[in-house]
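All protein chains but one are shown in place.
The block that comes next holds subunit A.
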């Protein structure tokens, strides 16, 4: 704000009435953009924001690195004999966990962004309404991809060797990003529903911690008590991490992939309309 005073109106070039008039007259009115085009444009907005504030990539770079290092060395010796062996099991899981955790920042950014005046303008444009939210999530999908690449790199340095090769790894990341895109609609809902950034964070933590920890990310569910197995074996995170683990190991876990995509579809079907309802009411 303080920098605003540096450029005073006095220094401004005058408004050119003639060229303004010419612009107003020649203004052609192109057809409305398609839903896809509008969504991609909003995705471009998200990327521009990353360009201007690169610090916001901190959560998709430093945080994932920390997660891999911490859990590999913390649990590696105890659970699998050595960190190097454990990481073969852990990496796909920790990848899923970290990226799914990162999705919650979507809610926070929606919450802070939505109050800005520019949303009034977006809402008065004759465009496909959900494109604003879809654009957000497309930008976030890029963030998820960055996080995945960072974690895999660290993993490979620590000794992770995926049997699925490049193809399997890419398929795993693709599935993870698609799932996270769908899962993020929960956060857009909370971002619009809750009044402050803090409450969005609070609620997100309440959802994300049990959901990601109570899964097969760290250990085999067969070591858990029966009632917990019932939850863990049906958790979308368990299905997703089994699917990603399988794909990266060179298998084709059709059931788990289907379950993951099914959950993804369910998240969009339920939270997408709720988000749009809230967005239209704001």
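Definition applied: contacts are C-beta pairs under 8 Å (C-beta built on N, C-alpha and C of every residue); 3 or more make two chains touch, one makes a residue touch a chain; residues count from 1.
Going forward, contacts and distances are computed from a predicted model.
Asks: Name the chain not shown, per its UniProt record: "(2Fe-2S)-binding protein", "ABC-type xenobiotic transporter", "Cytochrome c-type biogenesis protein" or "Cation:proton antiporter"?
Replies: Hidden chain, UniProt protein name: "ABC-type xenobiotic transporter".
Asks: For a quick check of understanding: of A:116, A:198 or A:277, which residue touches the chain that isn't displayed?
Replies: Missing-chain contact among the listed residues: A:116.
Asks: Applying the definition given at the start, please give the residues of subunit A touching the unseen chain.
Replies: 1, 3-10, 12-17, 19-21, 23-25, 27, 29-33, 37-38, 41-42, 44-45, 48-49, 52-53, 116-118, 120-127
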